[in-house]
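Input: one structure, supplied below.
In this view, the complex is presented without one of its protein chains, the others remaining in place.
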Amino acid sequence: MTGEAPLLSARDLHKTYGPTPALDGVSMDVRAGEIVAVMGPSGSGKSTLMHCLAGIVRPDAGELRYRDRNLITASDAERSALRRREFGFVFQFGQLVPELTCLENVALPLRMEGVRRGEAERRAAHWLDRLDVADVAGKRPGQVSGGQGQRVAVARALVTDPAVVFADEPTGALDSLNGELVMRLLTECVEQSGTAVVLVTHEPAVAAYSHREVVMRDGRIRTSAGMVQ
Amino acid sequence: MSLSHTLLGLLERGPRHGYDLKQEFDAQFGQDRPLHYGQVYATLARLLKNGLVEVDAVEHGGGPERKRYAITASGVSDVAKWLSQPERPEAYLNSTLYTKVVLALLTGRDAAAILDVQRAAHLDLMRELTRRKTRGDLADALICDHAIFHLEADLRWLELTSARLDRLAEKVRS
């Protein structure tokens, strides 16, 4: 590992939903430009970890910093603004707005930041092109295939030039070929821009696109490091 | 799979006669192909020669000579080293992994850690293959995919086994 300070740094995070702890003392770092796979079976807490790291959910206890900002004490508005400017998101089922066209969907994060419509859509078109889905720009999500839709979702995540992209089972709803295409395009794009990726997946073949993995079980991280020594 | 390490591991639980060792091995790992006693005897002889086991006692009775073997300190560290090192990821290594996990459970070691180490090793290889695949041509990709899918199957098995460790421990210790 380099000596460079991590982008995201979590120490001893705890988060409980109901009676069972979803996070039970999790510590991890995300450095600029690295792709970290968060693996583990369902219910192991990997999605909760991602939500905490992305500032969507506030942990019950622990330390969490993004660059020099304390995400534990940041207000909801501050965290929302951070997510708009610094983070991007890809979800399992795309979660594109069904009534907007693909182009408008990709432009949406820019528009939420106040970028003019023309400019936002110009930049969106560029990203659709990068992800090889320029031809579906005018169609609505319901009219495109799953693979195309997911690439549109990737374009939407990248359009703001984020420092970190959070991808939650990005290929979960796709077949292997389309999943591979999405992962290849995603990793190509982030490698060029130096964007870090937190990749939540239970699929080893998807995790194989990462630089390193973090394995979760029962709300804790199992590291291999201690064992090898 | 390493028979000598397996026998050493079994001995770690306590001194055994050669014949008892064979029967225990058969019960845990033999499935439907029992081990030949001669192979056990030969292996123990080699381990004895290497100082990993020692003869604890010899019983003289009406039958054949019955030596009781015990593991030595260097034998214990040999088992530990073997268990902690991941196997080279390749197809069909399940039986070795299974043996390692069972032995770890029998000897009170952290079986989950074995799986974690193995997962890391598998993922490293998968990463390498994935990188090669994305950079190479179609032929490379197809060949890499074949390996990746096998590794993926192993990883699934690792996951499943991790999830079932408690039940496995109950079974092997009974």
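In this document, chain identifiers A and B correspond to the written order of the chains, with residue numbering beginning at 1 in each.
Going forward, a contact is a pair of C-beta atoms (placed from the backbone, for glycine too) under 8 Å apart; a residue touches a chain by one contact, two chains touch by 3 or more.
The definition used in the following text is that contacts and distances are computed from a predicted model.
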item: Which of "ATP synthase epsilon chain", "Grasp-with-spasm system ATP-grasp peptide maturase", "Membrane protein" or "Fe-S cluster assembly ATPase SufC" matches, in UniProt, the chain that is not displayed; value: "Membrane protein"
item: Given A:Pro109, A:Pro204 or A:Gly219, the one touching the chain that is not displayed; value: A:Pro109
item: Among A:Val26, A:Met39 or A:Ala54, residue touching the chain not depicted; value: A:Ala54
item: For chain A, the residues touching the chain missing from this view; value: 47-48, 51, 54, 56-57, 77, 80-85, 87-89, 91-93, 95, 97-100, 104, 108-109, 111-112, 117, 140, 166, 168
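Everything below uses one rule, namely that only the chains that are shown with their structure count from here on.
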item: Interchain centroid distance [CA atoms averaged], chain A/chain B, Å; value: 39
item: For the chain A and chain B complex, residues of the former touching the latter; value: 37, 41, 184, 187, 202-205, 207-211, 213, 215, 217, 222-224, 226-228
item: Interface residues, chain B side, partner chain A - complex; value: 84, 112-114, 116-117, 119-120, 122-123, 126-127, 129-130, 134, 148-149, 151-152, 155-156, 159, 162-163
